[in-house]
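I have placed the structure first, in the form of structure tokens, so that the comments after it can refer back to it.
Shown here: the complex without one of its protein chains, the others still in place.
Chain IDs A and B follow the sequence of writing; residue 1 opens each chain.
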Amino acid sequence: MSKSEMIQTDIGSVLTAEEIAEIDAELAHVPYKSGAAIDALKIVQANRGWVSDQCLQGIARHLDMSAEELEGVATFYNLIYRRPVGEKVILFCDSVSCWINGCDDIKDKISQTLGIDYGETTSDNSYTLLPVPCLGACDRAPVMMVGDDLVTHIDHEMVQQLFASAEQGSAE
Amino acid sequence: MEKVLTRNIGVDQKPTDLKAYEANGGYQGLRKVMAGMSPQDCQAVISDSNLRGRGGAGFPTGMKWSFVPSDDKCTPGHKYLVCNADEMEPGTFKDRLLMECDPHQLIEGMILSAYTIGADISYIFIRGEYLLAIQRLRDALKECYASGLLGDNILGSGYSLNMYLHPSAGRYICGEETALINALEGKRANPRAKPPFPQVSGLWGRPTIVNNVETLCNIPHIIDRGADWFKTLGLGEDAGTKLFGVSGRVKNPGCWELPMGTPIREIIEQHAGGMRDGYQLKGFLPGGGSTDFLTTEHLDLAMDYNVIGAAGSRMGTGTMIILDDRTCPVGMVLNLIRFFAHESCGFCTPCRDGLPWSRQVLQDLEEGRGQPEDLETLSYQIKYIGAIGNTHCALAPGAMEPLQSALKYFYDDFKQHISSGRCPYH
Partner (left out) sequence: MPTIFIDGQELQVNDGENILEACLNAGLDLPYFCWHPAMGSIGSCRQCALVQYQNEDDTRGRIIMGCMTPVTEGARFSLKAENATEFREAVVESLMLNHPHDCPVCAEGGECHLQDMTVMVGHRDRRYSGKKNTHRNQYLGPLIHHEMNRCITCYRCERYYKDYAGGTDLGAQASHDHLYFGRHEEGVLESEFSGNLVEVCPTGVFTDKPFLKQYSRKWDLQSAPSICNGCAVGCNIAPGERYGKLKRVHNRYNHEVNGYFLCDRGRFGSGYVNSDARLDYAGIKQADGSYMAVHQQQALETAASWMQGKKVAGIGSPRASVEANYLLRELVGAEHFAAGFSEAEAPLMASVRRILQTTQAMIPSIKQIEAADAVLVLGEDITHTAPRVALALRQSVRNKSFELAEQMGLPQWQDAAVRNLAQDQRSPLIIVSAMETRLDDIASQCISLAPDQIAEFAVSIVEALAGEPSSNKQANQIAEILQSAKNPLIISGTSMVHWGIVNAAVAIAESLCTEPSGCMLSLCIPEANSLGVALLADKSSPSLPDLVNSPPEVLLVVENDLQRRLNPQQMEQLMSAGTLVISMDMLENATLGASDMVLPAASYAESQGSLVNMEGRAQRYFPVFEPAAERLPSWQWLLKLAALTNHKSLSKIEHFDQVVAACAKSQAEFTNLVDAAPDQSFRDRGLKIPRQTHRYSGRTAMNAGVNVHEPQQPHDHESPLAFSMEGLNRDQPAALTPYVWSPGWNSNQSLQKFQAEVDGPLKGGTAGVKLLQSSASGATQKASCEAVEMQAHHWQLVPVHQVHGSDELSVNTDEIAEMAGMGFVSLGAAVAHKLGVSEGDGVVLASGGTEVSLEVRILQRVAKNCIGFGLGYAETLYLRAGSLATLAVDAQWQRPQPQLIASDKATPDPIVAEGGSAHV
């Protein structure tokens, strides 16, 4: 074990008992601890919205992985957030069927309404806007997910209704 | 026509729970097998049935399974069955329907498949964004464990199987079966080199079968009703039914179960209701974002693997994307290439750096900066990136399919972008 890792051990675990219990449940059916890496990242993210450096190190320690190895995994996937996000993430489909059905225009409308572009979060921290590959609801294009909800056949009016109350402007 | 895969799916798209599923003949196939069919018997039926994989490549399922070494031919240990439910191919929305509305059909198919290949552990690798499907599968799995359909000693047969749900962290390449295996191992989802094929060295180095959701949903019916019955379902040379879908500017976009070999015109004009008013059909991708464009001249072709193949495209996932006359083909291809470039795993050079290069040329064209030599560059890139074997996996060649066929069929549109210095559709 390296020196830097040993120093980290002294901080104690940053994960909650519930998170650890959930991760351990995943560990029960993988032959190697690192096999639960993605599940663990998702568990922690579900709890906290994103995966901070500290959490990443905590998970890595729990899974006997190096922080680097887990970082390699975390940064590979679209749905693991290594920076803070708003309360709800808008996954806006910009793939082909939605594009044919005018999603660029809808995206502009959302950006205008919320005052944020892709990768940004509203200043009241309620929304983060991200593009997502085809959501598999092309028959109902244009579509997006707002938090856990699939929103289909989006038009300007719906955007207005959904987001009018959110504060304008992007936050750092 | 008889509905097979969607028989439990009503217009309201309500989920089918265990009771309802069983009431409509569900788990009959499984009971039959557990009461006395051997894995070899099942294998024979599936091989006989001519079922071809519905994940996109159309590989014969029976043949794929037959490559799994029998216990006496491999070191002792687990074998795995994995359901590929990562549906992320642009324009594809069929597996979602099957999982949201009839989760037990998939589970029964997986138990039977696992039994056939001798797997004792199975995974459903599902797209992370499919929250509703995840919830319904989770509930269905619980029901199965509670009623002895999964776990130890299934239905008293002595056969045991565990099934786990793995929601993905999101990445198109995870749909590629070996990348999927890496993702299941908790790693970066780079595809693996083949050989060795997963059938002999897959998940955690063990024999593994990866099948698409729709493929697996066919299994209970084939086992229950036989290979001959299944073969009679298709209109042409391919067996069974298939979920076909249409998106784009049609009157009634959607997804329907139809016989294999249904003519394209029927799918677009009858089921999808034809083009929306004021729009003309210009072309279409027959089976998702990584298939070649076909055009009006191909409307009377049957949706059969070989027929579509002979026409220069692929059946792919069977979900079509329609290009209408008011949508820019260059823009459409740019949208697709941007997707593929972003979803490249970054492992091999032609895909990682070649696709962004194509994207750049298309963007120049679309934004009015195109130069005459750009079209040559695109052809060069197609040759460079587009052939299977040039890249490490099939993502990049797939990405080139819409581009190469767009250049073939819509060459004038490309030229016009250059000559007029802007996108004529804007």
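Worth a mention:
As a working rule, a residue touches a chain if its C-beta (ideal position, glycine included) is under 8 Å from a C-beta of that chain, and two chains touch if they have at least 3 such contacts.
Because the structure is a prediction, the values reported are computed rather than measured.
Listed residues A:I20, A:A67, A:A137 or A:V151: the one in touch with the omitted chain is A:A67. The hidden chain makes contact, of the residues A:V14, A:I38, A:L63 or A:V85, with A:V85.
For the chain left out of this panel, the touching residue among B:D120, B:E266, B:D325 or B:D364 is B:D364. By the touch criterion stated above, the residues of chain A touching the omitted chain are 1-4, 6-7, 10, 31-32, 50, 53, 56-57, 66-72, 74-78, 80-83, 85, 118-119, 128, 130-132.
In the full complex, chain B touches the omitted chain through residues 75, 171, 188, 192-193, 195-196, 200-201, 204-205, 341-350, 352-354, 356-357, 360-361, 363-364, 369, 373, 377, 380-381, 383-384, 387, 389-392.
The working rule: only the chains that are shown with their structure count from here on.
Averaging Cα coordinates per chain places chain A and chain B 25 Å apart.
The touching residues of chain B, counted against chain A in their complex, run 87-93, 95-96, 121, 127-132, 162, 164, 166-172, 183-189, 204, 245-249, 253-255, 289, 319, 321-324, 327, 331-332, 335-336, 339, 342-343, 345.
Interface of chain A with chain B (complex): residues 29-32, 34-39, 41-42, 72-73, 76-80, 91, 94-97, 99-101, 132-141, 145, 148, 150.
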